[in-house]
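Only a single protein chain was left out; the remaining protein chains are all shown in position.
A and B are the chain letters, set down in written order, and residue numbers restart from 1 in every chain.
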Amino acid sequence: MQKEEYSKLSEKKTKNSDCIKDVTKAFAVGGLICVIGQALFNLYTQIFIIDEQTARILESVSLVFLSALFTGVGLYDSIAKIGGAGTLVPITGFANAVVSPAMEFKAEGLVLGMAPKMFIIAGPVIVFGTAASVVYGVIYYIVTMCMT
Amino acid sequence: MDYLYSFIFGGLLCAIGQILISKTKLTPARILTGYVVAGVILYAIGLYEPFSKLAQSGATVPLTGFGATLAKGVAEAIGEKGAIGIITGGLSASAAGITAAIIFGLLAALIFKPRRKK
Partner (left out) sequence: MKKISTGTYKIESPVKFLEYCAVVGQKEKEGPLGDYFTNYSADEYFGQETFEKAETQMQKEAMDHVIKKSGFTEKDIDFIFAGDLLNQCVSSNYCVRDRSMQFFGLYGACSTMVEAIILSSMVIDGGFARRTIAITSSHFCSAERQFRFPLEYGSQRPPSSQWTVTGAGCVLLGDGIMREEVPFVDKVCPGKVVDMGITDINNMGAAMAGAAVDTLKRYFEDTETTPEDYDLILSGDLGKIGHKIVIELMGKDGYDMTNNYDDCGKLIFDAEKQDTHSGGSGCGCAASVLTGYLLPEMQKKTFKNVLFMATGALMSPILNQQKESIPGIAHLINIKI
């Protein structure tokens, strides 16, 4: 049997997940996390009278904290099973990607296990995010130089 | 209205991520990376700033917001300090999120032990 033929057969036998259901759940869970963020933002700006820029930073930090806490007690992966991309895309997903390997690889020591493995999943986010921002910076700098 | 827009736009960005997972078999790490880079690009072409004003946390909480923060930081730093801002702007602006993830990750690793998935 040819590999192409086999690959077609295996795809035929592989049931795909219910896409509409998954997308709806991702929408709801992801939306809810953003609402929690907004609630925190409103709390900081309206009750504690903090300026908006700082409040946005605090909002991110608070969500990262909550995500770390939920990851630590073993709830984040249970929510993620339902939420899928809804728990992956928000900043809480980034925090989960940092916290979970940190916990997992503590067994190999803090210096050789936990710390270097912290960014095995989230590392590319920082590398390519920073790289993209530098590319943008170079373009932005040249454009502003030419315009003045 | 802030809550409604946060929910709808934040939810939509996540829904797009879910469609990418189902239809393209992209791994989570690739999707996250794609979102951050997309955030940088959307900010660069001037779309993310007005989107954030409308969508509120629906724009800042998803990882595209992280990308936009990096790009905004670079632009502002260039405005203040010139060319050196290309290097310093991005990570300075996003330092809070990254530092928080590192510190809380460290604390969680010290306190908690991983358990079997249920």
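Just so it is clear, a residue touches a chain if its C-beta (ideal position, glycine included) is under 8 Å from a C-beta of that chain, and two chains touch if they have at least 3 such contacts.
Just so it is clear, the model here is predicted, and its values are computed rather than measured.
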item	value
Selected from A:39, A:79, A:115 or A:135 as touching the chain missing from the view	A:79
Residue among A:23, A:36, A:103 or A:125 touching the omitted chain	A:103
Contacts of chain A with the absent chain, listed as residue ranges	1, 3-4, 6-7, 9-10, 13-17, 22, 71-72, 74, 76-77, 79-81, 83-84, 87-88, 93, 96-97, 99-101, 103-105, 107, 121
Hidden partner chain, residues of chain B it touches	21, 25, 28, 114-117
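Assume only the chains that are shown with their structure count from here on.
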item	value
Touch list for chain B against partner chain A, complex	2-3, 6-23, 28-33, 35-37, 39-41, 43-44, 56-58, 60-63, 65-67, 70-71, 73-75, 77-79, 82-83, 85-87, 89-91, 94, 96-98, 100-102, 104-115, 117-118
Chain B-facing residues of chain A, complex	16-17, 19, 22-35, 37-39, 41-42, 56-57, 59-61, 63-65, 67-69, 71-74, 77-78, 83-86, 88-95, 97-100, 102-104, 106, 110, 114, 118, 121-122, 124-126, 128-130, 132-134, 136-141, 144
